[in-house]
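What follows is a single structure, and I will ask about it in a moment.
Note that one protein chain is taken out, while the other chains of the complex remain in position.
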Amino acid sequence: MKITAAEIYKTIELIRCQAPVVHNITNYVVMNSTANALLAIGASPVMAHAEEEVEEMVNIASALVINIGTLSERWIFSMFKAAHHARKKGIPVILDPVGAGATAYRTKTARELINNEPPAIIRGNASEIMALYDDKSKTKGVDSAASSDAAIDVAQKLSETHKCVICISGATDYIVGKEKIVKIKNGHQLMSRVTGLGCTASALCGAFAAVEKLPFVATVKAMAVMGIAGEMAASVAVGPGSLQTNFLDCLYCLSENDISQRLKIED
Amino acid sequence: MKITAAEIYKTIELIRCQAPVVHNITNYVVMNSTANALLAIGASPVMAHAEEEVEEMVNIASALVINIGTLSERWIFSMFKAAHHARKKGIPVILDPVGAGATAYRTKTARELINNEPPAIIRGNASEIMALYDDKSKTKGVDSAASSDAAIDVAQKLSETHKCVICISGATDYIVGKEKIVKIKNGHQLMSRVTGLGCTASALCGAFAAVEKLPFVATVKAMAVMGIAGEMAASVAVGPGSLQTNFLDCLYCLSENDISQRLKIED
Partner (left out) sequence: MKITAAEIYKTIELIRCQAPVVHNITNYVVMNSTANALLAIGASPVMAHAEEEVEEMVNIASALVINIGTLSERWIFSMFKAAHHARKKGIPVILDPVGAGATAYRTKTARELINNEPPAIIRGNASEIMALYDDKSKTKGVDSAASSDAAIDVAQKLSETHKCVICISGATDYIVGKEKIVKIKNGHQLMSRVTGLGCTASALCGAFAAVEKLPFVATVKAMAVMGIAGEMAASVAVGPGSLQTNFLDCLYCLSENDISQRLKIED
C-alpha cells in the first residue's frame, strides 16, 4: 500500500476546505495545544465532556477523539457515552490511551473502552500499546523502552480482535492494520521535549479520519504530517519553546512540496 | 458616540496602573491563554470555580468573566453563585456563551444566566448571539454563517430586554447597546486559527469594564484593542503559532500611536 505525498496533500486540502468538526474529550494538559493543532491543519475542534451534551456534540462532529490523560469518574462515564453514540452514528472514534500501564485505573479504562466500544484508531507509544493487551506477562507498565517488536505483536492481535488500526508512535511510527504494517520515519527527537505532541498526533488522526474513509490510510497520512511538520519545526527551533510555536506555523503552511521532499514512508 | 485612540489608550494606562483583578470562571482550553492576555494588558487574572470560594474571590475582583466553553454541573452552579454575588456588589459581569446553539445544554445555561443574572456585557459570534434569543425560529445552532443582520436584530432585542451590551464579533465587530451600534473593522483572518481568541476578547472586555464605568464604552475599547493587537501580530506572523506569541507581545507593548494608526471604528 503506497501512500504518496500528493495523496497526503489532497487530504489536507479536504480538511482545509471542509473544516470538519473534531470532538475531543481529552486531558487538561493538552486541550489548548491540540485545539491549536486542529485549527492549524484546518479542522474545527470542539471540547465537551459533560454527560448532558456529549451525544449532541458527537452529532455535529465528523470524528471523536478520546484521550485518557487526566481521568476521573465522570469523564470516563462521558467517554463511554460519547464513544457509544459515535459508533452508532458511524463517526470514527480515535483513542489515545495516555499512561496505560502506569496505573491500573488507566489500563482498566483503556481496555474497557476498547472491549466495549472498539475505536477505529488507537495511537500510543510502545508501552501504552503493550499495556492494552490483556495478558499480564506482556504488560510492562510505563517502560518506555518497551521494544517495538513486542508492541507490534500486541498491535497485530489488538487490530485483529477489535478490527481497528493501531499506531505505535516513536522514532519510527508503526501503523498496524489487517495484515499490513506501514512505517514512518519522520519526526525529530526534540518533539519528545514538548508536552502533548503524542496527544496532538491522535487529534490529527481525528482530523484525517473525519474526511478520509479508511482509518488505516487516515492514520498513515496524519502521522506523516505530524512527523514532517515536527521535523520542519525542529530544523529552525532553538529549543522546545520555539519548536511548539514553529510546529503550529508549519502545520498551517504545509505544502505538497514540503511533504514530497521529506516523506519517509515504508511498507 | 465617537471613541478616539487617545481615549482608548488612556483606559489601557488605567489598567496598567491599577492592575484590576479580573475573576474568570472559564473553560479549560483557554485558561492559560486568557490569563496571559490579561497579564499582558496589565490586569491581574484570577481563576476560581469552587462554590466554596467564588463569592470571596468576587469580593476582591473588579470584573467577573463567565465563559461556558467546557461546562459541567458544579461549574454552572458556581457561575450562578458568582454572577449573583457580583451583581449584588455592583461588579460588572461579562458572559461568553461559547457554543450556545451547538447543544441544548449550552443554550439553556446561557439563557438562564442571562434571564436570572443579566450580565453587563455579552460577547459571542453571530451564531452564539442568535442562539441566546428564545425564539426557536431564529436559532440556527452552530451555523457560523449566521448573518450579521439577523444577529444584530437579536442583539438589539437582548440589549433592550436585559439592559446589557451585546458584542457580535467577527470580521466586523458590532457592539450593540441602547439605541446605538458601533462597528469595529480591526482584526485579521488568521486570528480565527488560534483557539480561544474569542474568549480572550471577552476577558479583555472584563479588564476594560473593571476600570471604565460604561459597559458600552468598555466593550468598544476592548474590541478595538483586541483587533489592533491581532492585526499587528498577524502582520509579522508566519502562522497561528507565531501569531499567538506576537499577540501577547503586542498587547503588552501597545502604544497610543499603534492605536491611532490602525483604529477602524464606525458609528
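A and B label the chains in the order they appear, each numbered from 1.
What we mean here is this: a contact is a pair of C-beta atoms (placed from the backbone, for glycine too) under 8 Å apart; a residue touches a chain by one contact, two chains touch by 3 or more.
Bear in mind the structure is a predicted one, so any value in this text is a computation, not a measurement.
The chain that is not drawn here is touched, among residues B:Tyr9, B:Phe208 or B:Phe247, by B:Phe247. Within the set B:Thr11, B:Asn36 or B:Asn186, the residue that contacts the chain not displayed is B:Asn36. On the side of chain B, touch with the chain left out of the figure occurs at residues 28, 31-32, 35-36, 39-40, 45-50, 52-53, 56-57, 60, 74, 244-253. Touch with the hidden chain on the side of chain A covers residues 27-30, 32-33, 69-73, 99, 102-106, 141-142, 192-196, 237-242, 244-245.
Note that only the chains that are shown with their structure count from here on.
With centres defined as mean CA coordinates, chain B is found 33 Å away from chain A.
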